[in-house]
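Heads up, one of the protein chains got dropped from this complex, but the rest are sitting where they should.
Labels run A, B, C and D following the written order; every chain starts at residue 1.
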């Protein structure tokens, strides 16, 4: 899984009917160590009620369909968790409650 | 999923019989922020009636088979939505009705 | 899917028994626009009777097993179509009958 | 599979319910030859009781769900082994008992 920040949304009215009711979020991958942007943004289905600005975990490939919301949908990336803390070698490098 | 623009078509008369009746589109991946071309084009099966010039969502891997048209076919990329709007950090960066 | 040119063959006498009878082709990926070589060659199972020099479509991942020949085999790339025409933005950039 | 070193943990209280009880580890990929860091860290589910500092094997994609702990979960990377020895061309290049 990768860690990223939710930075936007995509709206498609014409889409495969299995995708109806899903929210498509733009996620900017970030460095795990300092949460700086890294690489290109991608589009993922939200499955946990994430919002703009939140740090999330994104799962890719067939595993992206292993959530109640995405089973049997043409989804290759899903937000499957909202990050609370990241600890690296004993140091807390991210704490959600410190944001904003 | 990635965002791309439909730029062409590929015709194969000799192909796996499960692919009969599918339309193969050439899709140029674009930057989500400004929709400029980015990276190499790929070939995807159209599942939503997309046309040349349209901005679309492309789903890859086994998930590309999760549409009524592509189930059980040797398809590793499907167009599963036509993009109407993209919003980044509160700004509308793409609106389909502004095109052309 | 990607577009490539068949440039060779690989023979393995000792292999998983499910692969018996399959033809392993070396495929050189090409640019869709001008069919020049691009990137590294890979090995794919032929499922459509392709030959050396032909332009083909290659499907990767689990989708490569979705043909009559490759179902349940350890195959991660299959040739699933022989390209006849490629059209980009209204121009015919490849026509099989012009080859040779 | 790739070889990496466990360097941290990620905590998500809000996550897909199928992920409850799983431990999310940050894994830094390493060179197989000398175990130096190489490339970007990723997040993987621990399935073998690994700890910070240990050298592990990470399996990606749908195969990451083929463990008792990760079946049917939105997991695209799993730690499925703790490395004891690595031998390259007859030389032992890593021995767990030599660590620390």
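Some notes on this structure:
Heads up, the rule we're going with is that a residue touches a chain if its C-beta (ideal position, glycine included) is under 8 Å from a C-beta of that chain, and two chains touch if they have at least 3 such contacts.
Predicted model only: the values in this text are computed from it and were never measured.
For the chain left out of this panel, the touching residue among C:1, C:30 or C:64 is C:64.
Contact between subunit C and the unshown chain involves residues 7-19, 24, 26, 40-44, 52, 61-62, 64-65, 72-77. For subunit D, the residues touching the chain absent from view are 1-3, 31-33, 38, 47-49, 57, 59-68, 70, 78, 80-90, 93.
Everything below uses one rule, namely that only the chains that are shown with their structure count from here on.
Each of residues 62 in subunit D touches at least two other chains.
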